[in-house]
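Have a look at this one before I ask anything.
One protein chain omitted, others in place.
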Amino acid sequence: MSGELVVTHNWFVRVVGKLGRNVLGIVSWLGDMASITTSSLALIFAPPWQGRHVVLQLYALGVGSFIIIAITGAFTGMVLSLQGYYTLAKFGSESLLGSAVALSIIRELGPVLGALMLVGRAGSSITAEIGIMRVTEQLDALQMMAVNPRARIILPRIVAITIATPLLVSMFDIIGLGAGYVVGVEMLGVNAGAFTGEMVAKILPEDLYAGWVKAVVFGFLVGSVCTYMGYRAVPTTEGVAKATTQAVVIGSVGILMMDYILTSFFL
Amino acid sequence: MIRSEKLTRRFGDVTALDQTDVSIREHAITVIMGGSGSGKTTLLRLLAALDIPTSGSVWFDGDDLAQVSSKRLYELRARMGMVFQYSALLNSLNVYDNVAFPLHEHTKLDESVIRTVVSMKLEQVGLRGFEHLMPSELSGGMAKRVAFARALAMDPEVVFFDEPTSGLDPISAGVVTTLIHDLTQKTKMTSIVVTHDVQAGLAIADHVILLWQGKVIAEGTADEIRQSTDERVSQFIEGRPDGPIPFSRSTTPYIDDLLHSSGGVNS
Partner (left out) sequence: MNEYKKIELVVGAFVLAGIISISWMAVKLGQIGGVGASGYALEAVFEDAGGMRSGSDVMLAGVVIGRVSDVVINEESEAKLTLLIHDDISITADAIASVRTKGIIGERYVRISQGGDDTLLQSGDEIEETESAINIEDLVSKYIFSSSEE
């Protein structure tokens, strides 16, 4: 009898202990990430100005992601239009198609899908690049040459992707709306005036702000998670591979969680 | 000019370096030797302030590197250079930009002056004319020589070498050791070399520090080390597989493991 009690007791202690350890682990992980991100961002005002490197990263991360964003945006708009048409046609409200497509893209799908694509395309390359710099001691070499890797490597990447994301998401939105228009009006025969009229009537400035705020927050999230994972990667080839995978997973899950939080603020 | 005082570094439960006092002589080559896991790389990273000691101090002239502000550390780093084990050339830049990197970062010299300096440094390591190559196009020996040229770019007082000959063919290894020897004499710099290459190390050393299990077990000129009566030292110098430094690193009695009895891994 008492033996059983001891067993339950141990089991309970083990589970609670494991839970506590995991929570503490996550908290200290988040703290470490926040400290590296903020200490890097604080260097934005410290000379030397890293503008040239921000431009280079805007090129690599922003311009380099345009094609994938354009393709994703176009197909998102097309499928929304197609799917929305068949749903709305059941209620005889095809005229609402324009506003349905526009609201979905601008408030949700543009920022979320755009950011998810950016984690895969730009975020993974950030983590892999910084991780490899760690493995090959390039980060140490920068230190020895009195160049702070946080200012030179982390800061420009976070800044560049935070700037690039809202720009890319806006392009995603417009391409998506255009593609939705083509499918809805040209292919499915929805009245063009109704499509654009309803779209313009239902989109409020708040919807646009919600989309842009999300885009900026997601961009910053991707930047800080992916730079952090690379910076703290275990300096082996497997370590970098694992860090890259984790960065994409954590970044994607983080985007979806943050999306829920932000949406609940904006509604 | 560089001196460590009761320098200790622990990684979790493992003590990599234990209460070590070393002093590095000016304008000479100090070779730190020891087997794998003897703490020699840890010592080098601590002397170069790439790592923070658990306790103790590293004195660089009047500054304790374990305590200085990061601003002061960056000032001091202008007087140091380092050649890393895997060269650590910045792989986005070609040979010229790699060697010119510290000059671009820390001086306002005219590009024509920088070009002259880079040519001089590359001439010193025998690689003038390779300016346009990317690091990925260089052999291991050439990359190391470029890294050497980069370390010399700011005319440092102290240059650290981490395993300068590892992974190189005998000829390239010979070239690099000769370069370290000749350039130390010519430029009156202070060189600190970490290596497990006994012959190359003893050939160029003015002063040898032998580490074993995080402690200094012998110190002196190359000849003193060769003639040492310490069993551990002669075992290391002659490369005998077994001796006071045991061949077997197993921690449990062999017979216990074979019999699966207590004290083995299963307990």
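Going in written order, the chains are labelled A and B, and every chain counts its residues from 1.
The rule is short, and it goes like this: a residue touches a chain if its C-beta (ideal position, glycine included) is under 8 Å from a C-beta of that chain, and two chains touch if they have at least 3 such contacts.
Quick caveat: nothing in here was measured; it's all calculated off a predicted structure.
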Considering all chains of the complex, which shown ones does the missing chain contact?
A
Pick out which of A:Met33, A:Leu80, A:Ala115 or A:Met199 touches the chain that's been left out of the picture.
A:Met199
Tell me which residue among A:Leu82, A:Leu167 or A:Val213 touches the hidden chain in the full complex.
A:Leu167
From the list A:Ala42, A:Val63, A:Ala89 or A:Ala192, pick the residue that touches the absent chain.
A:Val63
Name every residue on subunit A in touch with the hidden partner chain.
52, 55-56, 58-59, 62-63, 66, 102, 106, 163-164, 166-168, 170-171, 173-174, 199-205, 207-208, 212
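Here is the rule we go by: only the chains that are shown with their structure count from here on.
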On a C-alpha centroid basis, what's the spacing between subunit A and subunit B, in Å?
41
The answer for subunit A against subunit B in the complex is residues 48, 132, 136-138, 140-148
Subunit A-touching residues of subunit B, taken from the complex the two chains share
48, 50, 70, 74-75, 77-78, 80-82, 84-91, 101-102, 105-106, 150-151, 160
